[in-house]
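I have placed the structure first, in the form of structure tokens, so that the comments after it can refer back to it.
Presenting chain A:
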Amino acid sequence: MKKVNVIINDQKISVPANYTVLEAAKEINVEIPTLCHLNLHDLKAVNRSASCRVCVVEVEGRGTLAPSCSTYVSEDMIIKTNTPRAIKARRTMVELLLSDHPKDCLTCSKNQQCELQSLAAELGVRHIKYTGEESHYELDTSSYSIVRNLDKCVLCRRCETMCNEVQTCGILSGIDRGFETVVGPAFGLPMIDTMCTFCGQCVAVCPTAALTEASNVRQVWDEINDPDKYVVVQTAPAVRVALGEEFGMEVGTIVTGKMTAALRRLGFDQIFDTDFAADLTIVEEASEFIHRVQHGGRLPILTSCCPAWVKFFEHQFPDLLDIPSTCKSPHEMFGVVTKTYYAEKFNIDPAKIVVVSVMPCLAKKYEAARPELSTNGLQHVDYVIDTRETAKMIKEAGICFRDLPDEDFDKPLGESTGAGVIFGTTGGVIEAVLRTACDWLTGESLEAIDYHQLRGLEGIREGSVMIGDMEIKIGIAHGLGNARKLLEAIRDGKAEYHAIEIMACPGGCIGGGGQPYHKGDSEIIKKRAEAIYREDAGKTKRKSHENTDVLELYKNYLGEFYGEKAKELLHTDYTKRELI
Partner candidate 1 sequence: MKKIKSYDDLKKLRDQKAAEITATDADIRIIVGMATCGIAAGAGEVFDSIAGEIMKLGLENVTVVRAGCMGACHSEPTVEVVKPGEESVLYGNVDSARAKVIVNNHLVRGDVVKDLVLEKNYETVS
Partner candidate 2 sequence: MSGKIQLRIALRNCGVIDPENILEYIARDGYMALGKVVTEMTPEETINTLKESGLRGRGGGGFPTGLKLEFASKNKSDVKYIICNADEGDPGAFMDRSILEGDPHAVLEAMAICGYAIGAQEGFIYIRAEYPLAIERLNIAIEQAYERGLIGKKLFGSDFSFDIKLKYGAGAFVCGEETALINSIEGLRGEPHFKPPYPAEKGLWNKPTTVNNVETLANIPTIINKGAKWFSSIGTKTSKGTKVFALAGNVKKVGLVEVPMGTTLREIVFDIGDGIEGGKEFKAVQTGGPSGGCIPAQFLDIPIDYESLKSIGSMMGSGGMIIMDEDTCMVDIAKYYLDFTTDESCGKCTACRIGNKRLFEILEKITNGDGEAEDLKKLKELGDIIKDTSLCGLGQTAPNPILSTMKYFYDEYEAHVFDKTCPAGICSSLTKYEIDKEKCIGCTLCAKACPVSCISGKVREPHEIEQDKCIKCGACYKACKFDAITKS
């Protein structure tokens, strides 16, 4: 890449020709404030609308101020980032945004995490000079997963970019014009009536509280404090490599032990591990996969543990509904096992059991309410709280997370193998399936179970694994835009895979809509992925079918792998939905 010479704030530097002024300034340790800008480099998600006008700088020769996030450097460009003119304009832009924004920071769910709040503090805004009309809209609380508060929207258009360009769902876009402009679904439909998959990527990138999760914290507290109820909690793998961030710990720290200890102190009756159920899912899914391979069943098989991906599929590819695995997702399997096997084993009335899932995901809130995911009138999972909500509960309870000792999960639904852990990252589910399927198909206990060819963060990956003389072709996609490409290839008959793994969120669950805000730093997502593989490598058992608790469950209750009882409790079917 060619380099160009520029002068920023009287300092001469040489930067690649494809740098923006924003990136060039970073090289001399100047961080120009931004708001609408977002660049998740490796995950190919870029919002460069240049619409907030906060990042403006002076460029010699240009009549007006230039937006540094989208102005590319050129040879001999002279840039000044901190002149009175630029700073005054920047501050005025934030003042203007604040003039049309609710001033309820103290009681706002994004208090201390809001990017507008931070900007106002950084720029030293003390007085909003230009006051006037403030926009007011009705709250959209129609869905289980996402709450839209348009009063707090700053029109950064990040959500629009994620929804249209990265996830290719097209739910959110600009509507109306001028002061009345809003970002939302077409025709002002409530979210629940759209094709929204509730992946929550819009929530993950929203700088303010315009888009937040629908919170279940109050309900979970009520259940915990109800002496009549037996509240059981399970935690997803992606949570344990990210929860620490909410307490100022280094990104990528594995906090499994502290997480368990904290949940116990919150008052949950049993602390279980979704990874256990992940192993269970693998045993069923590997069985299903092998069954299809050996009996000429429909291939490729698609993993189905991601509920956003399932809803996407139901709307957009209803003609291919026989392709996904019929396995329920791990936390749902956990729910049904808890309210049947566990309830029976410990003689607890299932109606008094409350299953709470701690997830990195917002779509799981929607999934938990699906009518078909129930047995005997009881939903498998009662509440889903995401990583951020869990951290809030821990803080509310005054628990000093960083100082907690490491504790273990409870039995008998707490044991997990490395295969269960890697569910949290893209490529992990299919790798876990292979660890079991390869052993079963070859009849051996294979040692080489790190399938590096399936790991990484490229949006669409391919790999193949030899099982005996059979070459199993694998396709992996994360981000629904990439998923769409893979699925269209299947529909057009161009895809030659045996198995495909799809995760709706870029990076997989570690980049889920309910995880601590990454604020545009894709390094955070990378480090979380590394932590997942570290946790896996540190486990003694790394194959799902070696999980003794899981094997106990089959021996004492479910019977055969992929047998009648297993199919009844652990498998589901999908609904054809309309293209709206």
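How were these candidates chosen? In short, all candidates are chains of the complex that A comes from, given by their letters.
Here, a residue touches a chain if its C-beta (ideal position, glycine included) is under 8 Å from a C-beta of that chain, and two chains touch if they have at least 3 such contacts; residues count from 1.
Computed from a predicted model, the values in this text were never measured in an experiment.
Enquirer: By the touch definition at the top, chain A has one partner among 1 or 2 in this complex. Which number?
Expert: Considering all copies, chain A is touched by candidate 2.
Enquirer: Mind listing the chain A positions that touch candidate 2 in their complex?
Expert: Contact set of chain A toward candidate 2: 49-54, 56, 64-65, 67, 70-72, 85, 88-89, 92-93, 96-97, 99-100, 129-133, 154-155, 157, 173-174, 176-181.
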